[in-house]
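What you see is the complex with one protein chain gone and the rest in place.
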Amino acid sequence: MKSFEVVFPERIDEAVLALKDAGAEGKAIAGGTALLVLMKNKLYSPKHLVSLGKIDDLKRLAYTPGIGLTIGSGVTEHELEAAPFVRDKFPVIAQAAHAIGNIRIRNVATIGGNLAHADYQCDPPAALIAMGAEVKLYGPDGERTVALEDFFLGPYETVLRQGEIITQILVPDPPQGATGRYFRFTSGSAADRPCVSVAICLTFEQGVCSWVRVALGAVAPTPIRVKEIETLLEGKVADNGLIDEAARIASVSCEPLSDTRGTDWYKREMVRVLVQRGLQSLINGAGCLSC
Amino acid sequence: MRIKIALKVNGQQKSLEVDADRTLLEVLREDFRYHGAREACGAGVCGACTVLLNGKPVSSCLLLAWMADGAEIETIEGLAQGEKLHPIQQAFVEEGAFQCGFCTPGMILAAKSLLDQNPEATEEQIKDYMEGNLCRCGSYPKVIKAVKSVQAKMGGGQGAK
Partner (left out) sequence: MLDVYLAREVEGLSYQYIGQSQVRSDGIEKVTGRAGYVYNMEIPNMVHAKVVRSLVPHGRVKSIDVSKATKLPGVLLVFTRDDVDAGIYPFFGPVVNDQAVVAIDKVRYVGDIVAAVVAEDPRIAEEAADLVEVEYEELPAVFDAEEAVRPDAPLVHEKLNLPPWGFSDVRATLHPIDGTNIVNHFRVRRGNVEQGFAEADYIFQDTYRLPAVQHCPLEPHATIARYESDGSITVWSNTQTPFLVQAQVAQTLGIPQSRVRITVPFLGGGFGAKTYPKLEPLVAVLALKTGRPVKLSLTREEEFITITRHAATVTIKTGVKRDGTITARQTKILWNTGAYADIGPRLSKNGGYASVGPYRIPNVWVDSYCVYTNMPPAGALRGYGVPQVSLAYETQMDRIARELGFDPVEYRLKLALDEGDSFATGDIIHSAGFRELLRRAAQAIDWKDKSYKQLRGSTVRGKGIACTIKSTITPSTSSAEVKMFEDGSISLLTSTVEMGQGSDTALAQIAAEALSIPVESIRVQHPDTFVTPYDLTTSSSRSIYHMGNAILLAAEDAKRQLRDRAAEIMRVSPESLEVRDGRIVSKTDHRYGIPFGEAVKGVGPSHGSIIGHGLFSTVGGLDPETGQGKASEFWFAACGAAEVEVDTETGKVRVTKYYASSDAGKAINPVACEQQNEGSAINGLGHTLFEQMLFDNGQPINNTFLDYKIPSFLDLPHDLVTEVVETPHRNGPFGAKGMGETAISPVAPAIANAIADAVGVWVTELPVTPERVLQALQEQNLKHDGAGEGNQ
């Protein structure tokens, strides 16, 4: 690891100022679990680190009925997976947070760091996108809010500008009676990163889906929301034929990236299988989920 | 750049000045001379460098020392009381839950943290919690046995049944 300077601001605006001063040589660091792997291997060697660890404002995790979930960017993955109101009201998010790395990583890694790192094989982004999350960004030009589905530009690339940090993730309350689940398929060790993941949330009453959200992770260069399926399913009787059609659409519409965990052909196939099984299990309580 | 930090390691409080780029693992090994935590993958995957930070397992190879400023740290060296082994250590010896021993301190600390939080953990929960502690010798079945035997002795968990 190359040597660097580090500062410990206690307020968000101080952090942003420090980042602005550091310019292109600066980098914000929270848990550091992703950043340090790069730094130790000298794949990335920032000269100035701005530690976000002492900013208490970033560490709040709260749920307000009718408004939703407010996740400070400094909340750890483990805090997220363990919080009773997350598990209860936003199981998709708790499941995705639990899927990351291992308990040691989750004890340290933060959700903000996870999103800013923009690793396309990471679990939470797809789940948060399916839940309609927005991210609050704060930078030298002030604050702005971006829908998470518009946040990612490519692997390790986001809309974050120079000196800008994620301060909060806002997840609106899902409609009454919504259910959801994060489905994760690994092609190697069960402890590996996913080959394909699918987050699905929906409301379902008397055979009809009134609200559907589907997002795919580890497939394309960024997590993707599959709006075509949502339009297809919403307001219709979700029979087997429609579910199969939704799975087919997801499979053809995604543009998979071949990687060591699966070729584009295979990822397309797995998107179809996972979406089909996922919808079946949420709608009919059936389907094999052990993938 | 050097940073002043305070660490309480195995009950012993110490103030020191560390280079910003030194990991907690390096400081524990080089400044505290605790060699039970080891760097085997350098990427937070294998768990050989596991220590407990305020009771929670972390990868000390992937944590800069200043990130642990003010924290209480427990390493494998802090577990036994003199020559008296901690019950989990004792169970590992008795059940043969180790082979080469390189991963063993990390395994034991992970097991301790699990049992502290969830003494009744089921076999599935043991596997799920400890998935990030790798053992190339394949001591997993015996580690599970050891954890269950501790549970049985504590009077809880699946092992008691």
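Should a chain be cited, it is by its letter among A and B, assigned in written order, with residues numbered from 1 in that chain.
Operating definition for what follows: contacts are C-beta pairs under 8 Å (C-beta built on N, C-alpha and C of every residue); 3 or more make two chains touch, one makes a residue touch a chain.
All figures in this text were calculated on a predicted structure; none of them were measured in a lab.
Which of A:Leu19, A:Val37, A:Leu148 or A:Leu279 touches the hidden chain is settled by the complete complex: it is A:Val37. By the touch definition given at the top, chain B reaches the unshown chain through residues 34-38, 40-43, 45-46, 48, 75-77, 79-80, 85, 89-90, 92-94, 96, 98-105, 108, 126-128, 130-144. As for the chain not pictured, it touches chain A at residues 1-2, 37, 41-42, 185, 187-192, 260, 262-263, 266, 269-270, 273, 287-288, 290-291.
The working rule: only the chains that are shown with their structure count from here on.
Every residue of chain A that touches chain B in the complex is listed here, in rising order: 1-6, 32-33, 36-37, 39-40, 49, 51, 53, 78, 101-105, 107-108, 190-191. Touching chain A in their complex are the following residues of chain B: 1, 3, 19-21, 23, 42-45, 47, 50, 53, 56-59, 62-64, 66-67, 110, 113, 129, 131-133.
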